[in-house]
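Only a single protein chain was left out; the remaining protein chains are all shown in position.
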Amino acid sequence: MLFFSFLKSSPVPGRALVYTVDNYLAFIKRPYLFNVAWTSIQIGLWTTGLCALIGLPAAIALARATAGRSRHILFLLIILPFWTNGLVRVFSWTMVLREGGILDYALHWIVPAAPSVSLLYSFPAIIIGLVHAYLPYMILTCYLSATAIEDSTIEAARSLGARTPVVFWKILLPLCMPGLISGSILIFVPVIGSFMEPRILGGRIGVTMGTVIEDQFTAAFNWPLGAALSFTMLAVVLAIFAVSSRVLSGRAATP
Amino acid sequence: MIGVEVASISKGYGSLRVLDKVSTAFKAGEFTSLLGPSGSGKTTLLRIIGGFVDPDEGRILFGGEDVTGVALWQRKVGMVFQSYALFPHMSVFDNVIFGLNRQGIRGEAARKEVARVLEMVHLTGFEQRKPKQLSGGQQQRVALARAIVTKPRVLLLDEPLSALDRRLRQDMQIELRRIQRESGLTTIFVTHDQEEALTLSDTVAILDGGRIVQEGAPLDIYERPRTRFAASFLGDANFFEGKMTGDGIAIDGGVIHTSDGLPGSGSKVTAAVRPEKMRLLAPGENPGGDNVFATRIREIIYAGAVSTFIAEGPDGSDIKVLSQNREVSAVSPGQAITLAWSPANTVLLQA
Amino acid sequence: MIGVEVASISKGYGSLRVLDKVSTAFKAGEFTSLLGPSGSGKTTLLRIIGGFVDPDEGRILFGGEDVTGVALWQRKVGMVFQSYALFPHMSVFDNVIFGLNRQGIRGEAARKEVARVLEMVHLTGFEQRKPKQLSGGQQQRVALARAIVTKPRVLLLDEPLSALDRRLRQDMQIELRRIQRESGLTTIFVTHDQEEALTLSDTVAILDGGRIVQEGAPLDIYERPRTRFAASFLGDANFFEGKMTGDGIAIDGGVIHTSDGLPGSGSKVTAAVRPEKMRLLAPGENPGGDNVFATRIREIIYAGAVSTFIAEGPDGSDIKVLSQNREVSAVSPGQAITLAWSPANTVLLQA
Amino acid sequence: MIALGRTFLAATLVFLYLPIAVMVAMAFNASPLYTLPIEPTFHWFGVLAENGPLLSATYNSLMIALATSVIATAVGTLASLALNRRTFRGQSLLKVLLLPPIAIPWLITGTAMLVFFFWTGIGRGLHAMLIGHVALAIPYVVLIVGTGMQTLRADLEEAAMSLGSTPIHAFFAVTLPLLAPSIIAALLFAFAVSLDQFVVSYFLATPGVSTLPVEIYTSIRKGFTPEINAISAIFLGVSAVLVLIFAQLSNLGGSRDRR
Partner (left out) sequence: KEITVLNWKGYGTDEAFALKAFAEQTGITVKHDYFNSEPEMLTKLRTNPGAYDVVLINSARTQQAQAEGLIDPVDLATIANAKDLAPALKDHANLKADGKTYGLAWLWGMNSLAVRQGISADSWTIFSDPKYAGKLALFDDAVTSVGIGALLTGQDANDPKDLAKITEVLKAMKPNVKLMWSSEDEWNKAFAANSFDISVYWSGAAVRSIRQHKLPVEFIVPKEGAIGWLDSLAVPTSSTKKEDALKFLNYMIDPTFYLTWAKEAGAPASANEGAMNKLPADDLNRQIHKADYLPKLTFMAALPDDRRQAFNDLWEEVKAFYAK
């Protein structure tokens, strides 16, 4: 792939390979890509952030508020939705989110006078779809960290006068940091390159690096450009992680 | 100054009954040592008082007020855990300042307090280390510092000095005692070190099989143990079993006199004599009114300041005699000797 | 029977030098106690000998053979970790049988062995418990059982009895000593309990500041400490500083005689006297050739078998006098007294 | 706090299952366009029963997912061990190399694999699909198991080795059981990744061999009918039952049990 990215056009037997770095200049030649990239990063940040916001407490609840068999069942129940087809799940979301969909229906059932809601084809719709698709990763990795926390550590904090929020911020959160970090990697990285959810749930909003790259491969048959864009994206992602892990490692537990 | 009262506390794990209707009062401002064999439920009792586990039945009162249902962080107890339970992700400094911050003490005031207790536990300069980078004894001292810095109402100490060397331990004992006296802190202290318990405490309580079998002032409890268990658990003891006769206890090899009140003649009794109460009669020395017992030395165990002579008892068991090593002792294993001890030091035990 | 030799071992963490060219030999079949203040590098030294950490420099020899590069699992050392390091997912039984299975011992033979050591550590009946379901002392005994069941070539014990009560501890000491004698196991034992060290060991080594400052037989090392540190670390000591005069050491309030060889007159010296060597002169009693020192009692500390009288020293510091509690003592704080001790017990220290 | 935690957990599950419920409901809806209100029917299950290719594709998917999850978990766990326990040159480079397979859209990876397998002569077919799936699943396994490994105490392995375990035995006897929850989780995720993997199967399958996602994606241009929902519903139902049975029988992650 890296090799492709330096080609002038897609490799086709019988055609001479011409090397170029032009593909890496794509951003400069196509300034609109900056906007697209920014949207992608925003989507990535929102999704990762929301997953963390939901996943971490859920993982802690799973690790600390349940035990034995019920915990095992819950654990598996969280992974189970993942065993269905991603595309089908996304289409199911369109059902829920659109005007006259389940959400709308439920809202009217509770508040009959409410104006009809349609989240479909909007930024929130993309985020909802992506959070749904990636949440289990976060729950899982955080759960693994959370189960390793000794009870006595929390007891110690409590006996020193820490209430639940303090226990959460000062003890659970830092000790779950390894899980939070791996979870974030497992989410942020693929979300930046996702194309299915933005396309189907985002309507005209749903233009991301993922869709642009996909177009290069499917519609435009410009593999080199697609690959170059991917690698640029990857570089950006790595840079983000390099910076954030610097910041985080200051606070993360050193195991 | 508030006292702690436990009222018929029971606790079991599965079919195992760890605590069996334990009732006692830890008096306000007193330093109580809790002693008991390994697995007797000391940690469990401490954890129940601290609110870390709920008892199966019974109530806990702090200064007369029922705290059985009160949440952990409102009980204001300081606890040193047997396993330390330091926050692994925080530096020593952060571990210690944690409780202060919880009380709203921050900034310079908090930092000063932390520096003060760290100096007290001889850990100045270790502020930025993580627990993993500390030796066992250093970790234990951080745990101690963390618990006392908050000036809790009740201090629960689960073998807080077990990993410290004697010198450090003595320093810590003095500090603990000082803090406890100054702030009138009700302190419950679990230890396996007898001397420590006897030296430090206002009261000593002995736990066995889920019950408190004896409690009292150190001198009382050491000099007047009620049961064979208490006598042998706290300090060493030599036991003589025999029948009451008119003027004492008839054992193999003679009659032992005691100044304790005598039960009816003919009944079977056990008497305890502490090793340090016995002495070796010099040849030809007059025992006066003391009990005497002629036997032979089996072994001599040197322990620095003192040595223990192991002599042969009436039923073949060991008799231990403690002897301060003021001068190098002249006796040697195999030698025939006569032991002597005062009737006042012959303690009659219940059952 | 193989001995362990460490040859100029150094180890540092960052800028901290924990061990500084430590060289010593643990003789084959001997029981050596390693003592030292908290953080002095005892655990580190044990871990280096066991092969758990690599030294920065220096070599380890087992029976003359260099094992510095030999992998952990081939060294055949048994180790009791200060943190126990029990396998949390295995029952007590599985923890203990683990090492036997590694040696190819299985089936009935292995089960019998396990039952035997568990009985030895008084844990029969606990076979199926998980470590989390045990008290601190019980866990420690499992760790001990696990280390000794495999009959290793070298036994490394890092405070293996610290969580046990005195009775249990004595039982374990006796067992350890028996096993060690029977199989001629080279044993290195870290403890903070002086008496334990003096009672059990063939040799005592004192570690301080990353170096071994003194080693020798218990009696030697206790009665003839070389430095102030050694004297005060192992057992208690009273120090007198003064100048040499013709017939002894001139201190505030008199001259102290010693039977030690005297350095040149006029030089500054420190002498140590152990508390148990001192006695209170009865009024009018003739001290004979003994040193005497008139002072007053400050405090009496009761510790069961013995009490410590704290008296005022020449420079205002404390003088400790140990006294066996054979009878209830007649002295009380504030009282003027005269101390006496033999010149033979006045030990001159280096520097 | 415990009640709060449970409530939160329940709410999370509702969120996770909302579209799943819709998906299942639509399997019973007569309209293939997901229109409301639902007209209940079993029609699609009938259609499904006659759709041989879809059923065989489902079977293929399951088999590949099973094989992938087992192989990827084994390889990934070992890789994770190497990354977290040993230090060697190029370690951080290796860690970084884990990311591209997750980061680069599958489409690109799939294309690359196709070309790569074509050039190297591995060709297409089940074996190629398996290699592709495993390659994609490994990074997930490494990351998940790595998380679990970071929480593991090192002194346990030391203790095992001092008792005569070789590092390999120590791994199997001590590390592995303690890592069990992570490994099982990784296995379940590897299974999910493979099961939902479309591009690689699609590019690497030989004609006539197909997997469930391939069936779904290729039919999307024209429109997939609720038979897909039906098969998903059946699949979910069966897995849910298996999961419950499994949870009843096993003691997954039991070593961490409290209370």
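Order of writing sets the labels: A, B, C and D. Residues in every chain begin at 1.
By our rule, contacts are C-beta pairs under 8 Å (C-beta built on N, C-alpha and C of every residue); 3 or more make two chains touch, one makes a residue touch a chain.
All figures in this text were calculated on a predicted structure; none of them were measured in a lab.
Please provide the labels of all shown chains that the missing chain touches.
Result: the unshown chain touches A, D.
Who touches the missing chain here, A:79, A:120 or A:171?
Counting the whole complex, the residue in contact with the absent chain is A:120.
List the chain A residues touching the unshown chain?
9-10, 12-15, 30, 32-33, 35-36, 39, 91, 94, 98-101, 120-121, 199-200, 202-207, 211-212, 215-222
For chain D, which residues touch the unseen chain?
31-35, 111, 114-115, 118, 124, 202, 205-208, 214, 217-224
We adopt the following convention: only the chains that are shown with their structure count from here on.
Which chains sit in contact with both members of the pair chain B and chain D?
For chain B paired with chain D, the chains in contact with each are A, C, in label order.
Indicate the residues of chain D shared as contacts by at least two other chains.
As it turns out, chain D has no residue touching two or more other chains.
Provide the list of chain A residues touching at least two other chains, using ranges where the numbers run on.
255
Mapping chain-to-chain touches, which pattern fits: line, ring, star, complete or other?
Its topology is that of a ring.
Pull out all the chain pairs that touch, please.
A-B, A-D, B-C, C-D
Going by the contact rule at the top, pick out the chain C residues touching chain D in the complex.
Residues in contact with chain D: 50-52, 71-73, 75-79, 81, 83, 85-89, 98-99, 102-103, 146, 150.
Quick check on the complex: what are the chain A residues that touch chain D?
Where chain A meets chain D, its residues are 1, 4, 11, 54, 57-58, 60-62, 64-69, 71-89, 91-96, 100-102, 105, 132, 135-137, 139-141, 143-145, 147-148, 151, 164, 178-179, 182, 185-186, 189-190, 192-195, 210, 213-214, 217-218, 223, 226-227, 230, 233-234, 237-238, 255.
Taking the complex as given, what residues does chain D use to touch chain C?
So the residues of chain D touching chain C come out as 153, 155-156, 158-167, 169-170, 173-174, 177-178, 255.
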